[in-house]
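Note that one protein chain of the assembly has been removed; the remaining protein chains are unaltered in position.
For chain A:
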């Protein structure tokens, strides 16, 4: 029995063998890793498509692909990155792996439902990607599937839309699972305000997943109804309203940005106190701002539609609400910086990712205010400025937090350490590539280059060359990071339980954890970031 207890979850195959022991496993840790492998694979496809776009934009006119292919590529890049990578991203991978451990549970509340979520995710992804290989060619509408063009194009819209619809179910089921897990399975003594911040952000995210995702599901079904049955929801020729589509789409898709960014903020809130070796500054303020972002984030969708022809009253309201939602985000940044104040900072790779997250997230956030203001939005709407802004938030925010999280929890997940020097080299090259790739887009946007354009006038040539070179540097950094992590997963030095000196519960279990995480469910009697000296972890 004792031997059984100390086997890691990787060695506990259950009744299946080989790959079946993974794809039929209800262990939250294996499911988290299944998501990781799927998401990273889709991410790499998305990166290649993005790099191809940048290569095309290196010079005016045709460089490597034709205009129709370009339209299809930016659509697929968006669909893959949004629906298959960043929306499931941190919650599905690190939420699944770590949530039960961080709250002192043996698994999530509904393990079978958890496995079903992964299967639905894979099924939805296959349906969405099948649009690539069918007769009409991949969709060319952009990932937003805007009416009325989405009803008129002859490309394979329906598989892409149905894929996104199915993926929504996976998201909802994961949200339900996490909320019930947090309500019902917290360890004895772990009151709400003794819960670590990453589970708190998963809780806020869970509510958004449950309440917002059905709206996009219904909207996508309405597209199918309009295309197949000619029901006039959105097409003016059939008596519909195209702006209604934009409302419904963004009622989901803006909160979806918070599905992406809240767990990213949660991961950063775990990394910073560990490497500052100091209790997080303003724990309750961070919790309340998490819930505030989740709540207010529902009411700001209209800032994507300032030039669509909405009423003036709606414009003012959405602009005001957009400025309001910036406040809780700023509170978090203030608290993270406050935590670093006078701290003995441990300069390790996860910390570099967290620090660079703060840098790029601030640029993304502040450029968002320029887009949230009505007057400047009219100038910047649908320009490269918007592309730069959301890449700074989504790639800079979520991507950097994901990288920070994987470097932070790598020893826990794989039970081995990675080569720190190589990891830091990968980070600095990636960071330089990222800034070189996206910063010129702000200038391109302000000077008038529209987004999603295949061709451009000569004056935009210089910044586009710089941006393309940035994409190569970023990919070089990515190759170093992936090589280092894969190599270290097999050959890295063995990690002990708590290599970074963290205080949350995952650092009290084996690396990698056993099947049931804890031999005995722990009793929690201290705050999650208690860094007083000589404290038993």
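Keep in mind that, in the parts below, contacts are C-beta pairs under 8 Å (C-beta built on N, C-alpha and C of every residue); 3 or more make two chains touch, one makes a residue touch a chain; residues count from 1.
Everything below uses one rule, namely that contacts and distances are computed from a predicted model.
**Student:** What protein name does the UniProt record of the undisplayed chain give, "Cell division protein FtsX", "Cytochrome C oxidase subunit IV family protein", "Putative circularly permuted ATP-grasp superfamily protein" or "Phosphonate ABC transporter ATP-binding protein"?
**Tutor:** The record for the missing subunit names the protein "Cytochrome C oxidase subunit IV family protein".
**Student:** Out of A:243, A:345, A:422 or A:439, point to the residue that touches the absent chain in the complete complex.
**Tutor:** Reading the full complex, the residue touching the unseen chain is A:243.
**Student:** Tell me which residue among A:298, A:357, A:430 or A:529 touches the hidden chain in the full complex.
**Tutor:** Checking each option in A:298, A:357, A:430 or A:529, the one touching the absent chain turns out to be A:298.
**Student:** Using the touch definition up top, pick the residue from A:21, A:314 or A:521 that touches the left-out chain.
**Tutor:** A:314
**Student:** In the full complex, which residues of chain A touch the absent chain?
**Tutor:** 183, 211, 243, 247, 251, 295, 298-299, 302, 309-314, 317-318
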